[in-house]
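Note that this is a trimmed complex: some chains were dropped, and none of the rest were shifted.
By written order: A and B. Residues from 1 in each chain.
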Amino acid sequence: MPAPYPSLPAADPDLAGAVADTLDAVRARRPLVHNITNLVVANSTANALLAIGASPAMVMSPEEAGAFARIADSLVINLGTVDAVSAGAMRLAAAAAQEAGTPWVLDPVAVGPLSFRSELALSLLRFRPGAIRGNASEIMALSGLCGAPADGSTGDDGGGDDTGSDDTGGGRGVDSAHGADAARSAAIALARHTGAAVSVSGAVDLVTDGVRTLRIGNGNPLMTRVTGLGCTATALTGACLSTASDTLQAAAHAMVLTGLAGEIAAEEAAGPGSLQVRLLDALHALDRDTLVARARCWWER
Amino acid sequence: MPAPYPSLPAADPDLAGAVADTLDAVRARRPLVHNITNLVVANSTANALLAIGASPAMVMSPEEAGAFARIADSLVINLGTVDAVSAGAMRLAAAAAQEAGTPWVLDPVAVGPLSFRSELALSLLRFRPGAIRGNASEIMALSGLCGAPADGSTGDDGGGDDTGSDDTGGGRGVDSAHGADAARSAAIALARHTGAAVSVSGAVDLVTDGVRTLRIGNGNPLMTRVTGLGCTATALTGACLSTASDTLQAAAHAMVLTGLAGEIAAEEAAGPGSLQVRLLDALHALDRDTLVARARCWWER
């Protein structure tokens, strides 16, 4: 298990500039991001996508999801409140996305303890997501379900009941930090097994393609007291994927955007309610200067 | 194609007073507004209805929607995240509303590119909505689906991928303004074909019954970066319909209420998150003096 980060390494200025390039591209192209997501975060993730300049569309029925995934610029599939009907829509959309070349991201909310969604998540991996984002528990569970060999995995992330909407993806607490590190081997194995960029949210996020690994140190612990900020990171991953030449970097850029917006929002927030509102304001206001000055992203050596 | 509005005509003081009368009536009667809506905006439209003094109820299952539409004061049907089950509820509710004389409004979110909801929208028109509200793309698509003859329609609204929850109904950007004008002929044809008042959201909104046409110039471009403000205008149309003797004016009043509340909210908003919160505060605080001073509504000559 890697050592925790008592103090963070210096951020890489090239990486910060690349985040700004991605944000510029999203604002210029206004990608149509197709979401099949959970009812807890449908509003907040649509607003986050609008705030960074993307064009979200929630098209979630089996009757329409396949056709829409073909015309969208990217697809976001989030298992949060999945049922049999929406599971069918997810399968159709993922298959259509693969066929049409629409990049897509999977958020395997709460996989592991619940067999229905665990089997669904496994079946969706066949359609080759470009990215997967979860918290440490979810990534470890999904990696294990795949039978991906995880050398040195501790199998213990200190957050075993982190299910459903209590998504601490944007979390920056000590427990979650431990989580992201604990999931390192599982994430690398999952990335190698699936070909996806795998993002693990935590106090310090980890994003890997199985060869290269990026770390992101933006965020604030109060983010763990707002529902759906992990789902927001996933939605923004969808937006960034649509403009990306390098999937790994696109996935990391979404973590920086979410984390930094939350960090800025927390500075003046009176609590989690204010933080949720200010995070949207901060996403909308993010610019190159702020990203260059404050993005904390570096390559793991 | 009508000329764009480089500067807005003077507002009509009689129309501003009529908006205030409608708001007073809603607050006095507290109409029970039945909503079958999408999961992105269920919370925000319920709050908008409460903020202007109405009594919203989201009763969305086939088991209950028909019975409830009979006892409600008005009905709002929004296709945003429709699936086979909710489509059934919509048909039952619309049929019951027509039979019971409950006025109702249709929001044909994203009709056009998606055949399932396009066919549903067409089938719902048989139940004679009192009003239809959409953005330019949606109104042009629905009008075309009806085969409504649209003299002089340009068929190009500059916003072809404006689907799903990226509903720019409350939008006040230049592109959307172009959209509302581009949809003028289609809206008039749709109104004549259906007998409904047709509202087209844009930088300057257009509301027509096929003979008379009103324009509304309230709003702010930041509103296009908040999800569901078009759906909010539709929900408020439902509230206004319940108190109206003149359906055309009721539909226009809802556009003024939404646009002016957004305009006031934007004055102090730090971004789209704040705007969403302040819009509810502004709706709740709207009064006759503010409406008379700031409503920008006029008859098209």
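The rule we apply is simple: contacts are C-beta pairs under 8 Å (C-beta built on N, C-alpha and C of every residue); 3 or more make two chains touch, one makes a residue touch a chain.
Please read these numbers as outputs of a predicted model, since none were measured by experiment.
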{"item": "Subunit count for the whole complex, all chains sharing one sequence, 2 displayed", "value": "3"}
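The criterion applied here is as follows: only the chains that are shown with their structure count from here on.
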{"item": "Whole-Å gap separating chain A and chain B, where each centre is the average of the chain's CA atoms", "value": "34"}
{"item": "Residue ranges of chain B in contact with chain A within the complex", "value": "38-41, 43-44, 80-85, 110, 113-117, 161-166, 224-228, 269-274, 276-277"}
{"item": "Chain B-facing residues of chain A, complex", "value": "32, 34, 39, 42-43, 46-47, 50-51, 55-64, 67-68, 71, 85, 276-285"}
